[in-house]
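What you see is the complex with one protein chain gone and the rest in place.
Lettered A, B and C in written order, each chain numbered from 1.
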Amino acid sequence: MDLIFLSGWPVVVEQPIAWGDMDSYGHVNNVIYFRYFENARLEYFRRLGWPVSVRPAGVGPIVHSTQCRFRRPLEWPDRIAIGARVRDIGDDRFTLEHQLISDKWGALAAEGWSIIVTYDYVAGIKVPIPDDLRCRIVDLEGRPF
Amino acid sequence: MDLIFLSGWPVVVEQPIAWGDMDSYGHVNNVIYFRYFENARLEYFRRLGWPVSVRPAGVGPIVHSTQCRFRRPLEWPDRIAIGARVRDIGDDRFTLEHQLISDKWGALAAEGWSIIVTYDYVAGIKVPIPDDLRCRIVDLEGRPF
Amino acid sequence: MDLIFLSGWPVVVEQPIAWGDMDSYGHVNNVIYFRYFENARLEYFRRLGWPVSVRPAGVGPIVHSTQCRFRRPLEWPDRIAIGARVRDIGDDRFTLEHQLISDKWGALAAEGWSIIVTYDYVAGIKVPIPDDLRCRIVDLEGRPF
Partner (left out) sequence: MDLIFLSGWPVVVEQPIAWGDMDSYGHVNNVIYFRYFENARLEYFRRLGWPVSVRPAGVGPIVHSTQCRFRRPLEWPDRIAIGARVRDIGDDRFTLEHQLISDKWGALAAEGWSIIVTYDYVAGIKVPIPDDLRCRIVDLEGRPF
């Protein structure tokens, strides 16, 4: 599919829409868009080398909040591309932007963001972003923050 | 469960958490919170008398955007109560607030909102909120807007 | 709701159907019935004292196979009760039966079974059912096998 919309984004994943993603309105259910965003977010984490298979034994990501703006209804069958990129980095958190492109529409179908906090899963507290993680984000994005 | 947190809210639904709502971190997955919000939202729509079983033949609700702020992790087994209430009403949209209370925590676990646009599903355009719908919202909320 | 259908079953859980459980046919999606079964199964495991929150460190349950016979379509809003009981016990496995009752239908909506194997998650092999687990099943069922 044409990924001109997401050119320059460091992480883009593609997938088919599932028939079962649609609800009784005959469109992809609103909730599912967040699963689509999550798919790009976890690929982003994986490329940062973050432990994501099971609950982290050390510092891992925790989602503080997330938002989606629905722009176009999606229907099966279709293919989508979902992008993730870091918008800004704070002391103990960073913001991931998400865009979702529909192959059928050839256009943006949804956009949103997630605020990710660096969390010590053993101590149960949020912690400053580790320096090496910050460096890996800069590397992946290819630009300073 | 103790619903003191949601006292005064016009619509509150209760449900158990499902084991399968948890992801590989051993917590309820972020995406599922939006399903929980949806459960309260659809009950709100049902009480407004809106057609929600299948795609509406006339004016129905469409979600413009939605957000969730995660405050506490949820784990099975637990019971939750989810509230929905209208915060404000515009010309062709209104905002629903959501709060999610965990029985185990005895506290707020998440809060968020959804902007709902009144949409003519046949014409494929957004339309002003019908007067009778506005009246039913005022009735259900028990206060003017 | 009237649970005459499941009287005598050792484990019965109740829950509302979620609007989002329906697919674009306007009925609860077939896949979701297995989530409903799972809800009763995990309650069964919990009452056996089995570690179910995270991947077990010792012997835990693993699903070998499962089946569902769909008898009636489900639609939101409705409440359901799901029962689980052991049908038979083998050397390294046992069979759980499931029945799903709809409040709206006042009748059986689905039935099925799951074969559960006792699995050593550390060694990665199936193992004989531990004696104390077998005793707890007999206790919970209130009858010998």
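Just so we're on the same page, contacts are C-beta pairs under 8 Å (C-beta built on N, C-alpha and C of every residue); 3 or more make two chains touch, one makes a residue touch a chain.
Everything numeric here is computed off the predicted structure, so don't read it as measured data.
Across the entire complex, the residue among C:46, C:64 or C:134 in touch with the chain not shown is C:64. Of the listed positions A:77, A:106 or A:128, the one in contact with the omitted chain in the full complex is A:77. Interface note for the absent chain: among B:29, B:65 or B:99, the touching residue is B:29. Think of the hidden chain as still there; on subunit A it touches residues 13, 15-16, 18-20, 22, 26, 35, 38-39, 42-43, 46, 52-54, 75-77. Interface residues of subunit B with the unshown chain, by the touch rule above, are 19-20, 22-26, 29, 31, 54-55. Seen from subunit C, the chain kept out of the figure touches residues 24-27, 29-32, 34-35, 38, 53-56, 60, 62-70.
Assume only the chains that are shown with their structure count from here on.
We define each chain's centre as the mean of its Cα atoms; on that basis subunit A and subunit C are separated by 34 Å. Between subunit A and subunit B, the centres computed from C-alpha atoms are 23 Å apart.
Distance from the subunit B centre to the subunit C centre is 29 Å, each centre being the mean of its Cα atoms.
For subunit B, residues touching at least two other chains, in rising order: 26, 35, 38, 52-54.
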